[in-house]
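Below: one structure, written as structure tokens.
All protein chains of the complex are present and in place, except for one that has been dropped.
Then we have subunit A:
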Amino acid sequence: MKTTEETTKAGGGDVRLTGISKTYGDFTAVHPLDLTVPEGSFFALLGASGCGKTTTLRMIAGLEEPTAGTVHLGDQDVTALPPYKRPVNTVFQSYALFPHLDIYENVAFGLRRRGIKSVKKQVEEMLELVQLGEQARKKPHQLSGGQQQRVAVARALINHPKVLLLDEPLGALDLKLRRQMQLELKRIQTEVGITFVHVTHDQEEAMTMADCVAVMNAGRVEQLGTPADLYENPRTTFVANFLGTSNFIEAEVDSTSGDDIVLKAGGGKLVLHRARASVPAATGGKILAGVRPEKISLTHADDAGEIPEGRNRITGRITESSFIGVSTQFVVDSPVCSDFEVYVQNIDRDPRLAPGAEVVLHWNPAHTFGLDAAQDIDAGVETVEEEVA
């Protein structure tokens, strides 16, 4: 989904950010950024805290004034409009429900401010949509976290905004409820068909819900694409590590033949498809070969002869194994990478695969991706965990 050049329809609900940036004194929160969110899509801004994703969202809402650049909603330039004149609504982190008003009045707030007198029907319909009809006369503090979250969504959606902005809307919920609300939000979005822009630090959340994800790091968009595209074809180590886990092998280009690049790493050879290398490969040049842990098969060294030809292979010794139920996660020490992670489905468990065992790791060369070697291999690692205040 290369959206930057997409044409826009009149009065549409697409969001166009052009050269938008935000600086606070010496600190640059958002570097000049071009981004188009297509109408009707569920778009996620994904990144660790402080990466500029919330600032970007707040600039769309009008709660933050951009240092440079413009914000367009459809054909309308809203850069100079205050938040209360923009046809967008926000679901705030920790919801910001009005504590002195009951649920009904919270949801009716936006309609009343626009001078709409008969709000009853709309409010009741909206409370039905989020399944809170019974709670209309309660105060926000009398509701559970999940219910408050749904009030926040209803309060925003009732105004039929062109774009709904969600700022870490599920951050305060526990895991089980979060899963449930992810599906719920997705259902609502499909039902109302409004453009959703969703800010989150949770890669799983972004991948589950969004049609399109922009991964942000240090005030810049690292990569933009569908969840599957980002996962399978990361273009930077940050994206490769932030979305799931990746193994990296520092390799040298040995030769190129047709669509394949042959890499030299440790003593062995690895094959990388040219289409999956994000940097041009010249013989003798360095490249980072990456592979996802679930793509790798593990065979005991005694059975090495049974591995089919044409697969990338590496030898090593198991240092750790942990049984997860559906799979077993191994850490393998190999000459090219000291802690290779391998996830093996628990179909036919080989009892010999225990710490200390000599093994061969092998995978389909099509699952190898090549990245620029001049970057930090550990970029984006663990930032997922140290999150949100």
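Basically, contacts are C-beta pairs under 8 Å (C-beta built on N, C-alpha and C of every residue); 3 or more make two chains touch, one makes a residue touch a chain; residues count from 1.
Following the convention adopted for this analysis, contacts and distances are computed from a predicted model.
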Inquiry  = Considering only the chain that is not displayed, what protein name does its UniProt record carry among "ABC transporter permease", "Molybdopterin synthase sulfur carrier subunit", "Cytochrome c-type biogenesis protein CcmF" or "Calcineurin-like phosphoesterase"?
reply    = "ABC transporter permease"
Note = Among A:Leu63, A:Val262, A:Val279 or A:Val331, contact with the omitted chain is made only by A:Leu63
Query = Where the complex has a chain not shown, which of A:Thr79, A:Ser94, A:Gln147 or A:Asn233 is the residue touching it?
reply = A:Ser94
Remark   = Touch with the missing chain holds, among A:Arg16, A:Lys53, A:Arg155 or A:Arg178, for A:Arg155
Ask   = If the missing chain were put back, which residues of subunit A would it touch?
value = 61-63, 82-85, 88-90, 92-94, 96-100, 102, 109-110, 113-114, 137-139, 155-156, 159
